[in-house]
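The complex appears here minus one protein chain, its other protein chains still in place.
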Amino acid sequence: MDNILLLPILVPAVSGILMLLIRKTRGIKEIATFFVATANLLIAVMLFRKELDFTLPWAGFGMEFSLRLYHFSSFILLATGFFGFLIALYCTTFMREKGALNQFYSYLLISIALVNGAVLSDNLVLMLFFWEGLLVTLFGMIFIGGKDSFRTATKAFIIVGISDLCMMVGIGITAHLAGTLTISKINLPVDALGSVAFVLLMIGAISKAGAMPFHSWIPDAAKDAPLPFMAFLPAALEKLLGIYFLARISLDMFKLDASSWLSPLLMIIGCITILLAVMMALIQKDYKKLLSYHAISQVGYMILGIGTCVPVGIVGGLFHMINHALYKCCLFLSGGSVEKQAGTTDLEKLGGLGIKMPVTFGCFIVAAASISGVPPFNGFFSKELIYDGALERGWIFYAMAVAGSFFTAASFLKLGHAAFLGKINDANKSVKEASWPMLIPMVMIASLCVLFGLYNALPLNNLIQPILGEHRLEGHNFSGMPTNAFLVIMTVLVLAAALLNHYLGFKKQGSGIKAVDHIHYAPVLHPIYDRAEKRFFDPFDIGMRVAGWAAKMIWYVDRVIDWLYDGFSVGMTYALSIGIRRAHTGNYSVYIIWSLVGLMVIIFLAVR
Amino acid sequence: MAINFILVVALLLAALWTVMTARLIRSAFGLALTSAVLAILLFRLDSPMAAVFELSVCAGLIPVIFVTTISLTHRLSQDAFQIRQKERWGKYWYLLVIVVLVGVLLSRRALLPDVPLPVVTHPTDVRIVMWNMHHVDLLGQVAVILAGVFGVVILFKEVKK
Amino acid sequence: MLPLFILVPLFCLILLNVPPKAIVKRPAFWLVAALPLVQVFLTAFHPVAVWDEIRNPFNSYFIFNLSVDALSTVLLLSIGIVVFIAALVGRYTLSGETQRFNFFNLLLVAFLGMNATVMVQDIFALYVFIEVTAVASFILIAMQKDKPALEGAFKYIILSVVATVLMLSSIALIVMAAGDTSFAAVSSAIRAYPASVLVKVAVNLFLCGLFIKAGIVPFHGWLPDAYSAAPSSVSVLLAGIITKVSGVYVLIRMVVTVFGIEQSPQAVLMFVGALSIVAGALAAIGQSDFKRMLAYSSVSQVGYIILGLGCGTPLALAGAVFHLFNHALFKTLLFVNAAAVQEKLGTVDMNKMSGLSVKMPVTGATSVVALLSTAGIPPLSGFWSKLIIAMALWQSGQYAYTIIAVLASVLTLAYFLSMQRRVFFGKLQEGLENLTEARLGLILPAIILAVVTVGVGLAFPIVLDKLILPVQNILK
Partner (left out) sequence: MSPDLTQVFWPFSAAAILLFVMGTYYVLVTFNLIRALIGVEILIKGATLLIILAGYVTGNTGLTQALVITLIVIEVVIMVVAGGVILCVYRNNKSIDVRELRSLKG
């Protein structure tokens, strides 16, 4: 009976491989994928809240094929199944005219299988196997995106590959320290070597989740890869998986507590990710790219929440994980509808779509309000919990998180304004609402956003809080309305400030030469010099200008990180390579001399 | 033992002449001479069979191969030879120095094995060793000779262009 | 039974050359392809221990003193696979009936030499059969008599003779200490005098000779030249198995069985291993010659094997042997791809090709399998062997080497991806519109090897259990 645990891995994997064989027939692939995804969801529902173990002897040396189902993994399994189901439904329409369909669906299903496997596996090496496998599907998914996607795919591959290598080393150290590879048996103190292992594993986890500085492939991928892929893999699955693993290592595998230096480290990474990525998002002019920067930024909240090491923060972080997966998925899907219907995601060419696509717009509003933390949507509650935890650990973390919230709200006001309000573009006059297979997932997710907000006891009591267990919760129950009035008031104030900011900016630029939807990034990119005098006392402009400089600065920082990957390491390697190649002169005497020198050194060392 | 010593010196001189002589053909004959001296040495070291092989094959056959190759490849003109002879001395006098230096170094400390030599009390005859104990080596010889035959067939044949 | 692995190829060799050429030229291929296939099936499906027991008339006439253990079995299997593939590639790339016939003959000689090398129990016999294989490969490299081939062959000859002289001197010193050349006698003598200078010099001389044969930095100078200059089918053979048997296998055998891990300079082995990994990978990055890049990659991958060997724990040894087997698979596959490209385009200069996978999809796809396996991407076979080596290194406390080994796979990935981008992906090179996929004879080996690589990766518990883990027993 326990081998039922193989189903969530085998069903999608086998059907994914079979999918490669289907070539010509139209429609079958979509339907088949949809059925497999549904089956996967049903399996996940069936397995939910069960506790099972399954072990097969595998390679020896403690490397066992062992799977473990318990509340946390069954929850992630359910979430994966749910998103897989929605994406499959969405794709039935969205992907119709695209190429390489059999590859796309095959990667989609295999990704589901791999994520299920990684979540279920109770052995570090087995988990690594599934984890690394995701790298391949990621590469393939980006690669089928378009002509220029090879570069992006390579970049993603290398960045994720490097962090995975870190994780491999981390697993090596962990296994060395713990003497076992079974995850549920590992419980290590965070001493000198332990913290090295923790950091290495953390790098693997947060880079899968897409935190800075391992983020730079995501925005590039957003441009190249098929959109459902972005909604599915980086926005939903990899976040789930990365944060799942981060929670596993900080809650179970290592005895991490607030006194350790790792906790501030995590919080700092979280805060930096929040702020830098949201600044970048603010100046984007492309629907998908803007969203992808937010996908990075929101990870910061989760890392911050888990990094606080206090129950309220951890609960908030995990709650935020599932919330983020929901609304970000919804946002990407709305972007997908826009792309499908209007033919572009460039904000300059969009505008006024709200009337033409009311359902999409409605879903967008719900999701955007969620991500900005507007009560009573789900994002509000998880952010409040995180703020609570952050405030407990230091006001600076709280301040940074709230600042991030401000910019998030500002950028979504801009995005919504630019895409859905304002004057409609001539080219978009004939745009229609998307078809129902694309709308249903969005509507479902949006209603879940509302449900998880209004009735947050449902996810918190059933899904999140059991993960921590009674002894960690210390009798608290975080469901219901936030208890800290100060935090709520601050949040509302920040949101109001963002709204005011947007309104002022709109007023200022509304009558200008530029179109109304340029409001939010125009002052950022506009030459400041000629109007410096006039705007000097304008608090909004100063604020935006500072934000603009900061954003530009961060853009350069981003380039530097990029350069470190693309330029420096490559340059160093090439210099060394040229040196070594020059040494091979083609003269065999030189080779004999090398050999003899090597011989003499070796004999000298031996006889010495 | 004095004879041994003289033979060793002769061997070294022959080898040195092989290396330092200007004409290629003389170098080949120098190699033959070295082999011949070595054959005598092998004979003195209780290895008559090996000595016979050394004399017939290494002193006889291999120089033939070299001379064939030399005559098939090139012959320097007299002028080039004169120039070459001058250049050569500049290139090769280092060897004398090195040989003397290494010789002095070697004579400072007697080279001796630092393990008790496992002296065999009942020496086996080479024929018994070859034909009764090392069949696999014979098989290897057959294979390598076959390979050599293919080498001759493939490499020595003129390419038609 | 064991002598048959040597005697049957020898018999076939004679069989091919006694009758008039006109009769045997055509069936030569089938004979040469059938022999290694039979060997593959024998080694893959029969427990090796049984073979020693089987009596046959040969044993009463000949004293061969052969023996097979788990390590030899892995090698016999690899030899069978690669020789079969090389025969196929040779049939479809070499022009002219005579040239093909010569190729098959020499292939048989090399096959026989390698089979004997992995079975003999005597250090001098080891030398003899290394030379048999080497002589066959000299001729094979020079076979087409174009300028680069001759250059590569000559460099190989010179360096190889230097290696031979080192090994012979070592054998002389060992005879002084042991009085005999059989593995058992040598082993007990070396273990008896661990502090002796003579023994240490002998051990290290032999190892250095093998370093040259295996192409380990800084003893590797001949290797890229020989690999890149040889005809495609010969490159397959050389890179896939010849240097692996006559260098790497013998190294493992000497270090583990004959000298004993304790008597070997483990630090030196690990250092040259790591040096090979890094230097080989760095040199491979900047290459524009497809085969030369593969050659440097070979240097780098052999480094992993030596690193695992130097580590010396049972796990590391198993990883090293597994990597040896995997390397035979994926490097052969890459050279088969190179052969297909060379066959169709007439060049291996990577600057002159791009976008080939549009026109040659099978070649492109199989090369992706091979490169991912080489770079150690799961679930392909190369990942597991590298993982085992890295784990073993870590367990024995060699943290620095572990990190080098793991980071170097990024370099591996880098040069393979750049190769892939230049050769197979991207826009189709102008003037190549009429390019077609290589013929079946070249696709077939590529597909076989790709399937085996993936299969070994997926079924690696079985392979590890049945084939590789028994190798640990030779440590005892």
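For clarity, chains are labelled A, B and C in written order, and residue numbers in each chain start from 1.
The rule is simple: a residue touches a chain if its C-beta (ideal position, glycine included) is under 8 Å from a C-beta of that chain, and two chains touch if they have at least 3 such contacts.
These figures come from a predicted structure and were not determined experimentally.
Note that the undisplayed chain, when the full complex is considered, contacts A, B, C.
The residue touching the chain not shown here, chosen from C:A172, C:A400 or C:L458, is C:A172.
Per the touch definition above, the residue from C:L13, C:A87, C:A142 or C:A450 contacting the chain not shown is C:A142. Touch with the hidden chain on the side of subunit B covers residues 1, 4-5, 8, 11-12, 15-16, 18-19, 24, 27-28, 31, 34-35, 38, 41-42, 45-47, 49-50, 53-54, 57-58, 61-62, 65-66, 68-70, 72-74, 91-92, 94-95, 98-99, 102-103, 106-107, 110-113, 116-121, 123-126, 128-130, 133-134, 137, 140-141, 144-145, 147-148, 151-152, 154-156, 158-159. Touch with the hidden chain on the side of subunit C covers residues 124, 128, 131, 135, 138-139, 142, 145-148, 150-155, 157-158, 161-162, 164-165, 168-169, 171-173, 175-176, 179-181, 224-225, 228-229, 286-287, 292.
Counting the whole complex, the residues of subunit A in touch with the unshown chain are 581-582, 584-589, 592-593, 596.
Here, only the chains that are shown with their structure count from here on.
Chain C has the Cα centre that lies closest to the mean of all protein Cα atoms in view.
Centre-to-centre separation of subunit A and subunit C, using mean CA positions: 44 Å. Work out the mean CA point of subunit B and of subunit C, and you get 32 Å between them.
Residues of subunit C found to touch two or more other chains are 197.
With touch defined as above, subunit B holds no residue shared between interfaces to two or more other chains. Looking at the complex, you find that subunit B touches subunit C at residues 113-115, 117-120, 132-137, 139-144, 146-148, 150-151, 153-155, 159. Within the complex formed with subunit B, the subunit C residues making contact are 6-7, 10, 13, 62-66, 102, 105-106, 109, 112-113, 116, 120, 122, 124-125, 128-129, 131-132, 135-136, 138-139, 142-143, 145, 173, 176-179, 189, 193, 196-199. Looking at the complex, you find that subunit C touches subunit A at residues 154-155, 158-159, 162, 166, 197, 200-201, 203-205, 207-208, 211-212, 218-222, 224-225, 265, 267-268, 272, 279, 282-283, 285-287, 315, 372, 377-379, 383-384, 387, 390-391, 394-395, 402-403, 406-407, 409-411, 413-414, 417, 421, 425-426, 460-461, 464-465, 469.
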